[in-house]
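Notes for the one structure printed next.
One chain of protein is taken out of this complex; the other chains stay put.
Take a look at chain A:
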Amino acid sequence: MTVEVNGRSLDGPTRPGQCLRTYLRERGLLGVRKGCDAGDCGACTVHVDGVPVHSCVFPAFRAVGRRVTTIEGLARDGHPHPVQRRFLDAQGFQCGFCTPGFVMTAAGLDTAAGLAGTPPEELRRLFKGNLCRCTGYRAIEDALRGVRHVEHPQAGTAVGRSPGAPAGPGIVTGTARYTLDLDVPGLLHMKLLRSPHAHARVLAIDTHEALRVPGVRLVLTHKDAPPRLYSSALHESVDDDPADTRLLDDVVRHVGQRVAAVVADTVSAAEEGCRRLAVTYEVLPAVTDPEAATAPGAPVVHDKDPVTSRIARPRDNVVAELHAGVGDVDAGLRSADAVYENTFHTRRVQHASLETHGAIGWLDADPATGAERLVIRSSTQAPFLTRRALCALFDLPPDRVRVVTALLGGGFGGKQEMLVEDVVALAVLRSRAPVSLEFTRAEQFTAATTRHPFTVTVTAGARHDGTLTALKLHVVADTGAYGNHGPGVLLHGCGESVALYRCPNKRTDARSVYTHTVPSGAFRGYGLGQVTFAVESALDELARRLRLDPLTLRERNLIRPGDDLVAPGDTEHDLHLGGYGLDQCLRVVRAAGSSPAEPAPPGWLVGDGAAVAMIATIPPRGHLADAALTLLPDGTFALAVGTAEFGNGTTTVHRQIAATALGTTVDRVTVHQSDTALVGHDTGAFGSTGTVVAGAAVLRAARALVDTLLDAAATFHALDRARCRLTDGAVVCAGDRVPLEGLHAAALAAGTSLTATGHSRGTPRSVSFNAHWFRVAVNPDTGEIRILRSVHAADAGTVVNPLQCRGQVEGGVAQALGATRSEEIRLDPTGAVTTTALRGYRIPTFADTPRTEVHFAVTTDDLGPFGAKSMSESPFVPVAPAFANAVRDATGVRFTTLPLTPDRVWSGLRDQGR
């Protein structure tokens, strides 16, 4: 009764309802990942008797007596499998969570010649069961075809080159460790009971039967929760978000809100405990539509004090609002030769990071003081802010809480949120045992966060020559049942989207509204994607009314060097044009329109469309980072940073920055990260700050360490400090050479260590630019849209790692195409999410994703490290309007609601008589 796994016989029985994935993971084969747990994403692919299967839908008992190969067993005699080597050479991954599944699928198909000659269509079909949310698949296709990209730059030259990600070898071999890839003895498991009602008061929870389930240790209800209100959103300033959330509340405000937690020896017992809880609800009236929510007499979502809760108008369900203008927009509209007004809608979309939310918590003793310490290892983009939030919630001093983030399997803003850590911490503190909570894929859809749905009415006026005279926005954002990120997303969305244009008269009236629906939250682009869709669509249409080329209208009005960045209501004054590559971006998209593209099928309508976007390189009101660099005994360097790695590539970039400043090669810098025990503070891996804030701290630490090393060399070896300089592996001074190993030894003998720190405050801030261009073909008879060519231009300042930055752009474009073409979370009339699996919520597959040509402007930024700007959220932003503009060009129909699925496009064409 054994299963042979990677040549070893594994003992221990399979459970009757167990899938092979959990059987393998429970035995330490942690490279077998849970992505969807439903057979859709392929992250759990293993071979059974040489045949690739999705182990999450493979009954474990059927593996008995058979031969199973996992990613851990693919290497032969210590040599990586050719597919593993190809994924490293091409850097065919970002977060790496899906990589074992791709590698195992490819290895299962592999022939001696590899997949290099496989026709593109066949390759796309063969990999339709492997989902990647990060890369946009180009890097994966290159890996499958054996294209080699990775570089090994010489000492001191890493910035601007493309060395591989340090986690790469672990990612391709399955040894990289994500949040829940940790074996903790005695671990208890938590499951959450969730509300079936959109709005209800919890009158009673009978826990008696649940506590009688064998293995159930603890049930937590609102009676166990601290009374303190907070926000699940994580920002440097706590005041950015309303305090409207309680750990477990006696009022539930959306279907899926957590009502109680059951902690048990096994997941199975915890599930059974949840089923045995008897909850008495008083069902209350609910409102699920944002327009209805602001109508007089609508049910109030949060009847709270506006001052202490920081909710703008609680009785009106308005969490935040903005009413501001510059100039006189009415006069501007009167002086216009053409005015265009329309209302645009974007729907709920989900981050769909392949790794779901999860945390493991336990108690240990602080190694320095011996005091008891709460340790939380969680899937957070902001470990330091999570610690601060936990300390506030449980009245603990910072040194009694440690938050650690391992590799993250994708984030996209979804993990700038405390959705699991609070309840795990409570369970650990109460049970004094280690406790784990892992969201299911369905919980990601029903009980995590989504992108804010926006309704944006744009009114834009311009003169005959295209000069804008007025730009007016009326915005309603649906923040759902909680206001986490509600104010920030609203304000940011209405910021750079209009600051991008020189226009004397601008007016914005915007509000973010509570409804009894799944909460919205931070999402790549942070509001800009939604508002930019509206503004860029409207300006395209305005140009058409004026018989102007839409790019010409933009050129006439886009900000130029020396201009102020003006958005109504923007009270921050630290945003500057630190560099300007927007003109180059426009040239790229203009050139794209006059160069050849794939021909369209006969009878299809062809059109071109473009859009531009701007984003601040750093969020407002402070984004902090500490870094520390230390010389190690072997002459290499240890770099500690607070920011987390979720596939954005900051670890690679930090290594490049440090190695360049230290005059060495990247392999001599080891990065330690995302652990509150490592450095003083770090605001977190959000707002595209990994390079420009944490990277700036790294650069400062590296430059400080150079000084420290030269000082030490001069002191310990009696050299002329002025003539000392650092080379790869040694300090040299005229004819003298002090190897760094020797320098370390000398410092150690003197009782000191050679270390330096760097700090960055994230201000002043610069802006990045992006432009996207599509040529599309539309089948007027079916609504099908084919992308014939896709071109993206980005101004990222100095591109620290061109291969990775290209990947960020490609991934952003792909994710945006999902929101543009297919992704939509649907709700039923009670506000319950009905799209609870990836098979009903279509994220782009390999076959859905075009290759996008990526061009970088040749610029440098005054503010960023080595002249770099951020480039991870922003590529998302111009994609939807560029696509809609191209469809408009092809069909004559202006589509105002995303996503543009074929049935809606066909309907739209039919309604317009086309």
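To be clear about the criterion, contacts are C-beta pairs under 8 Å (C-beta built on N, C-alpha and C of every residue); 3 or more make two chains touch, one makes a residue touch a chain; residues count from 1.
Just so it is clear, contacts and distances are computed from a predicted model.
Colleague: Given the options "CO or xanthine dehydrogenase, FAD-binding subunit", "ABC transporter permease subunit", "Electron transfer flavoprotein subunit alpha/FixB family protein" or "Imidazole glycerol phosphate synthase subunit HisF", which would UniProt use as the protein name of the unshown chain?
Modeller: "CO or xanthine dehydrogenase, FAD-binding subunit"
Colleague: For the chain that's not shown, point to the residue among A:T118, A:S822 or A:S872 touching it.
Modeller: A:S822
Colleague: Pick out which of A:P80, A:G114 or A:G129 touches the chain that's been left out of the picture.
Modeller: Once the missing chain is taken into account, the touching residue is A:G129.
Colleague: Which residue among A:L30, A:V53 or A:A477 touches the omitted chain?
Modeller: If we include the chain that is not displayed, A:V53 is the one touching it.
Colleague: In the full complex, which bits of chain A touch the chain not displayed? Write them out.
Modeller: 15-19, 22, 37-40, 42, 45, 51-54, 56-59, 61-62, 105, 108, 124-126, 128-130, 266-268, 271-272, 275, 440, 442, 781-783, 822, 824, 826, 835, 837, 839-842, 845, 847-848, 901-904, 906-907
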